[in-house]
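Only a single protein chain was left out; the remaining protein chains are all shown in position.
Up next is chain A:
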Amino acid sequence: MTPGRDRGAPAASRRAVLRAAGLAGVSAMAGAGCSLSGRATQVAVPWSDGELDQFRAVLRGYPAPVEVVSAGDDIDAFLRARHLAGTSPDVAILSRPGLVTEYAQRNWLAPLSDDLAAPFRSEWSDLLRWNGRLYGAWVKAAFKSLFWYLPSNVDSVPQTWEDLVALVRRMGAAGSGPVPLAIGAADGWVLTDWLENVLTCVAPAGFYDALARGEPRWTEPPVTESLTLLAELWALPGAFIGGPSRALLTQWDESVVEVTTGRAALVFEADYAQGYAASFGKPGLPAARTFRFPSVDGVRPLVMGGDAAVVLHGSRRGEDLIRYLVGAHAFDPWIAAGGYLSPNLGVRTDRYPEGLQRQLAEEMNDAPVLRFDLSDRLIGSFGGADGVGIWRVLQDFFRSVTAKGADRAAVVNRTAATLNQAARRAGGAP
């Protein structure tokens, strides 16, 4: 379009041109809105609220000015738009390694020097490689194999899946007292986390990673077996507070509050629920505690999530910031404040405040095998967003399987087929 190009051609004289076009007000805006002296390093983050504040505290230690943009859950859309516009931020923090490889594939990212992989376990860093080159560095870990409960409501913590089912069945049938389970099924990722924990236990070696690579093997037995186990638990009468349809309207934060206020006994939620657990307690009730996801088929799952920082193509300052962030002390403010778990092996566990974080950090560092969140590794829209991809499929699964008189086997098969189809559509392995 010629008008646009005419006006944009000399970037230096942009203001003059704009003023000539009668847009003096806009350039005044340029003066008012952009009073930054020199451009700050821009970081787009998926966090908001408390997490965002904590991250800002972390950045206060960085010598250069940093501008943090909270892009929300839709950081992918945000970055796509920015890329198209040629105004990508310097650094983006992505909670999906799938996105990192996807972007690397499209040449949107700048490769990082390999020493930035050193502070992390190799199975973590390998997720951020494409064609052998490193494209990201981990900044935050999430411990996703955790249950929260109030000691006053649960007398013995379930060690195995069978224990868990028995507990839920017993409490659900009791009809009085706290409801056994809270679940934030309105957030699709809560359901994918459930599936992943079970799946890592029942799947043979390599199968989980094959799915993560995008292979359409969702109709195979490990998946249907996992779905069947979940269906069995979720369909137990009285399992959820307010019933399953209410559970589908409950977001994860509310599910945590339901446990800390004593209305529900257990909630399966990652370590980052700690902030809510701490501030939304009820006077007179004990503080919430945690236990590891019970073992399934004799295997105790450990599923981790995490956020990785990447440098967008063309940024000069990005790698400096990342180098700062992978330093062993960068995240000290957040570690001290709680609610943060570092994937960084250089962060000594005694630096965490006494209690949950330290214990989780130890468990994480000692665990022989870590699995990374499957849905976060999936490519494209299959990885999910509200109303999209695996999130939506599992919410439909939850809805159908908890319906009265549901034919569970049929629902399981149908769900597996839908997932497989979605995986095919997403384009298979990168």
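Keep in mind that, in the parts below, a contact is a pair of C-beta atoms (placed from the backbone, for glycine too) under 8 Å apart; a residue touches a chain by one contact, two chains touch by 3 or more; residues count from 1.
Rule of thumb we're sticking to: contacts and distances are computed from a predicted model.
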item: Per UniProt, the name of the complex member that is left out, chosen from "ABC transmembrane type-1 domain-containing protein", "Osmoprotectant transport system permease protein", "Spore gernimation protein" or "NADPH-dependent 2,4-dienoyl-CoA reductase, sulfur reductase"; value: "ABC transmembrane type-1 domain-containing protein"
item: Touch with the omitted chain, as defined above, among A:74, A:115, A:362 or A:407; value: A:74
item: Chain not shown: contacting residue from A:232, A:254, A:332 or A:363; value: A:254
item: Of A:63, A:86 or A:206, the one touching the omitted chain in the full complex; value: A:86
item: Residues of chain A (touch criterion as defined above) contacting the omitted chain; value: 1, 3-5, 7-8, 11, 14, 21-23, 25-30, 32-34, 36, 40, 42, 44, 48-49, 53, 67-70, 72-74, 76-78, 80-82, 84-87, 89, 185-188, 242, 245-246, 248-254, 256-257, 261, 276, 279-280, 282, 385-388, 391-392, 395, 399
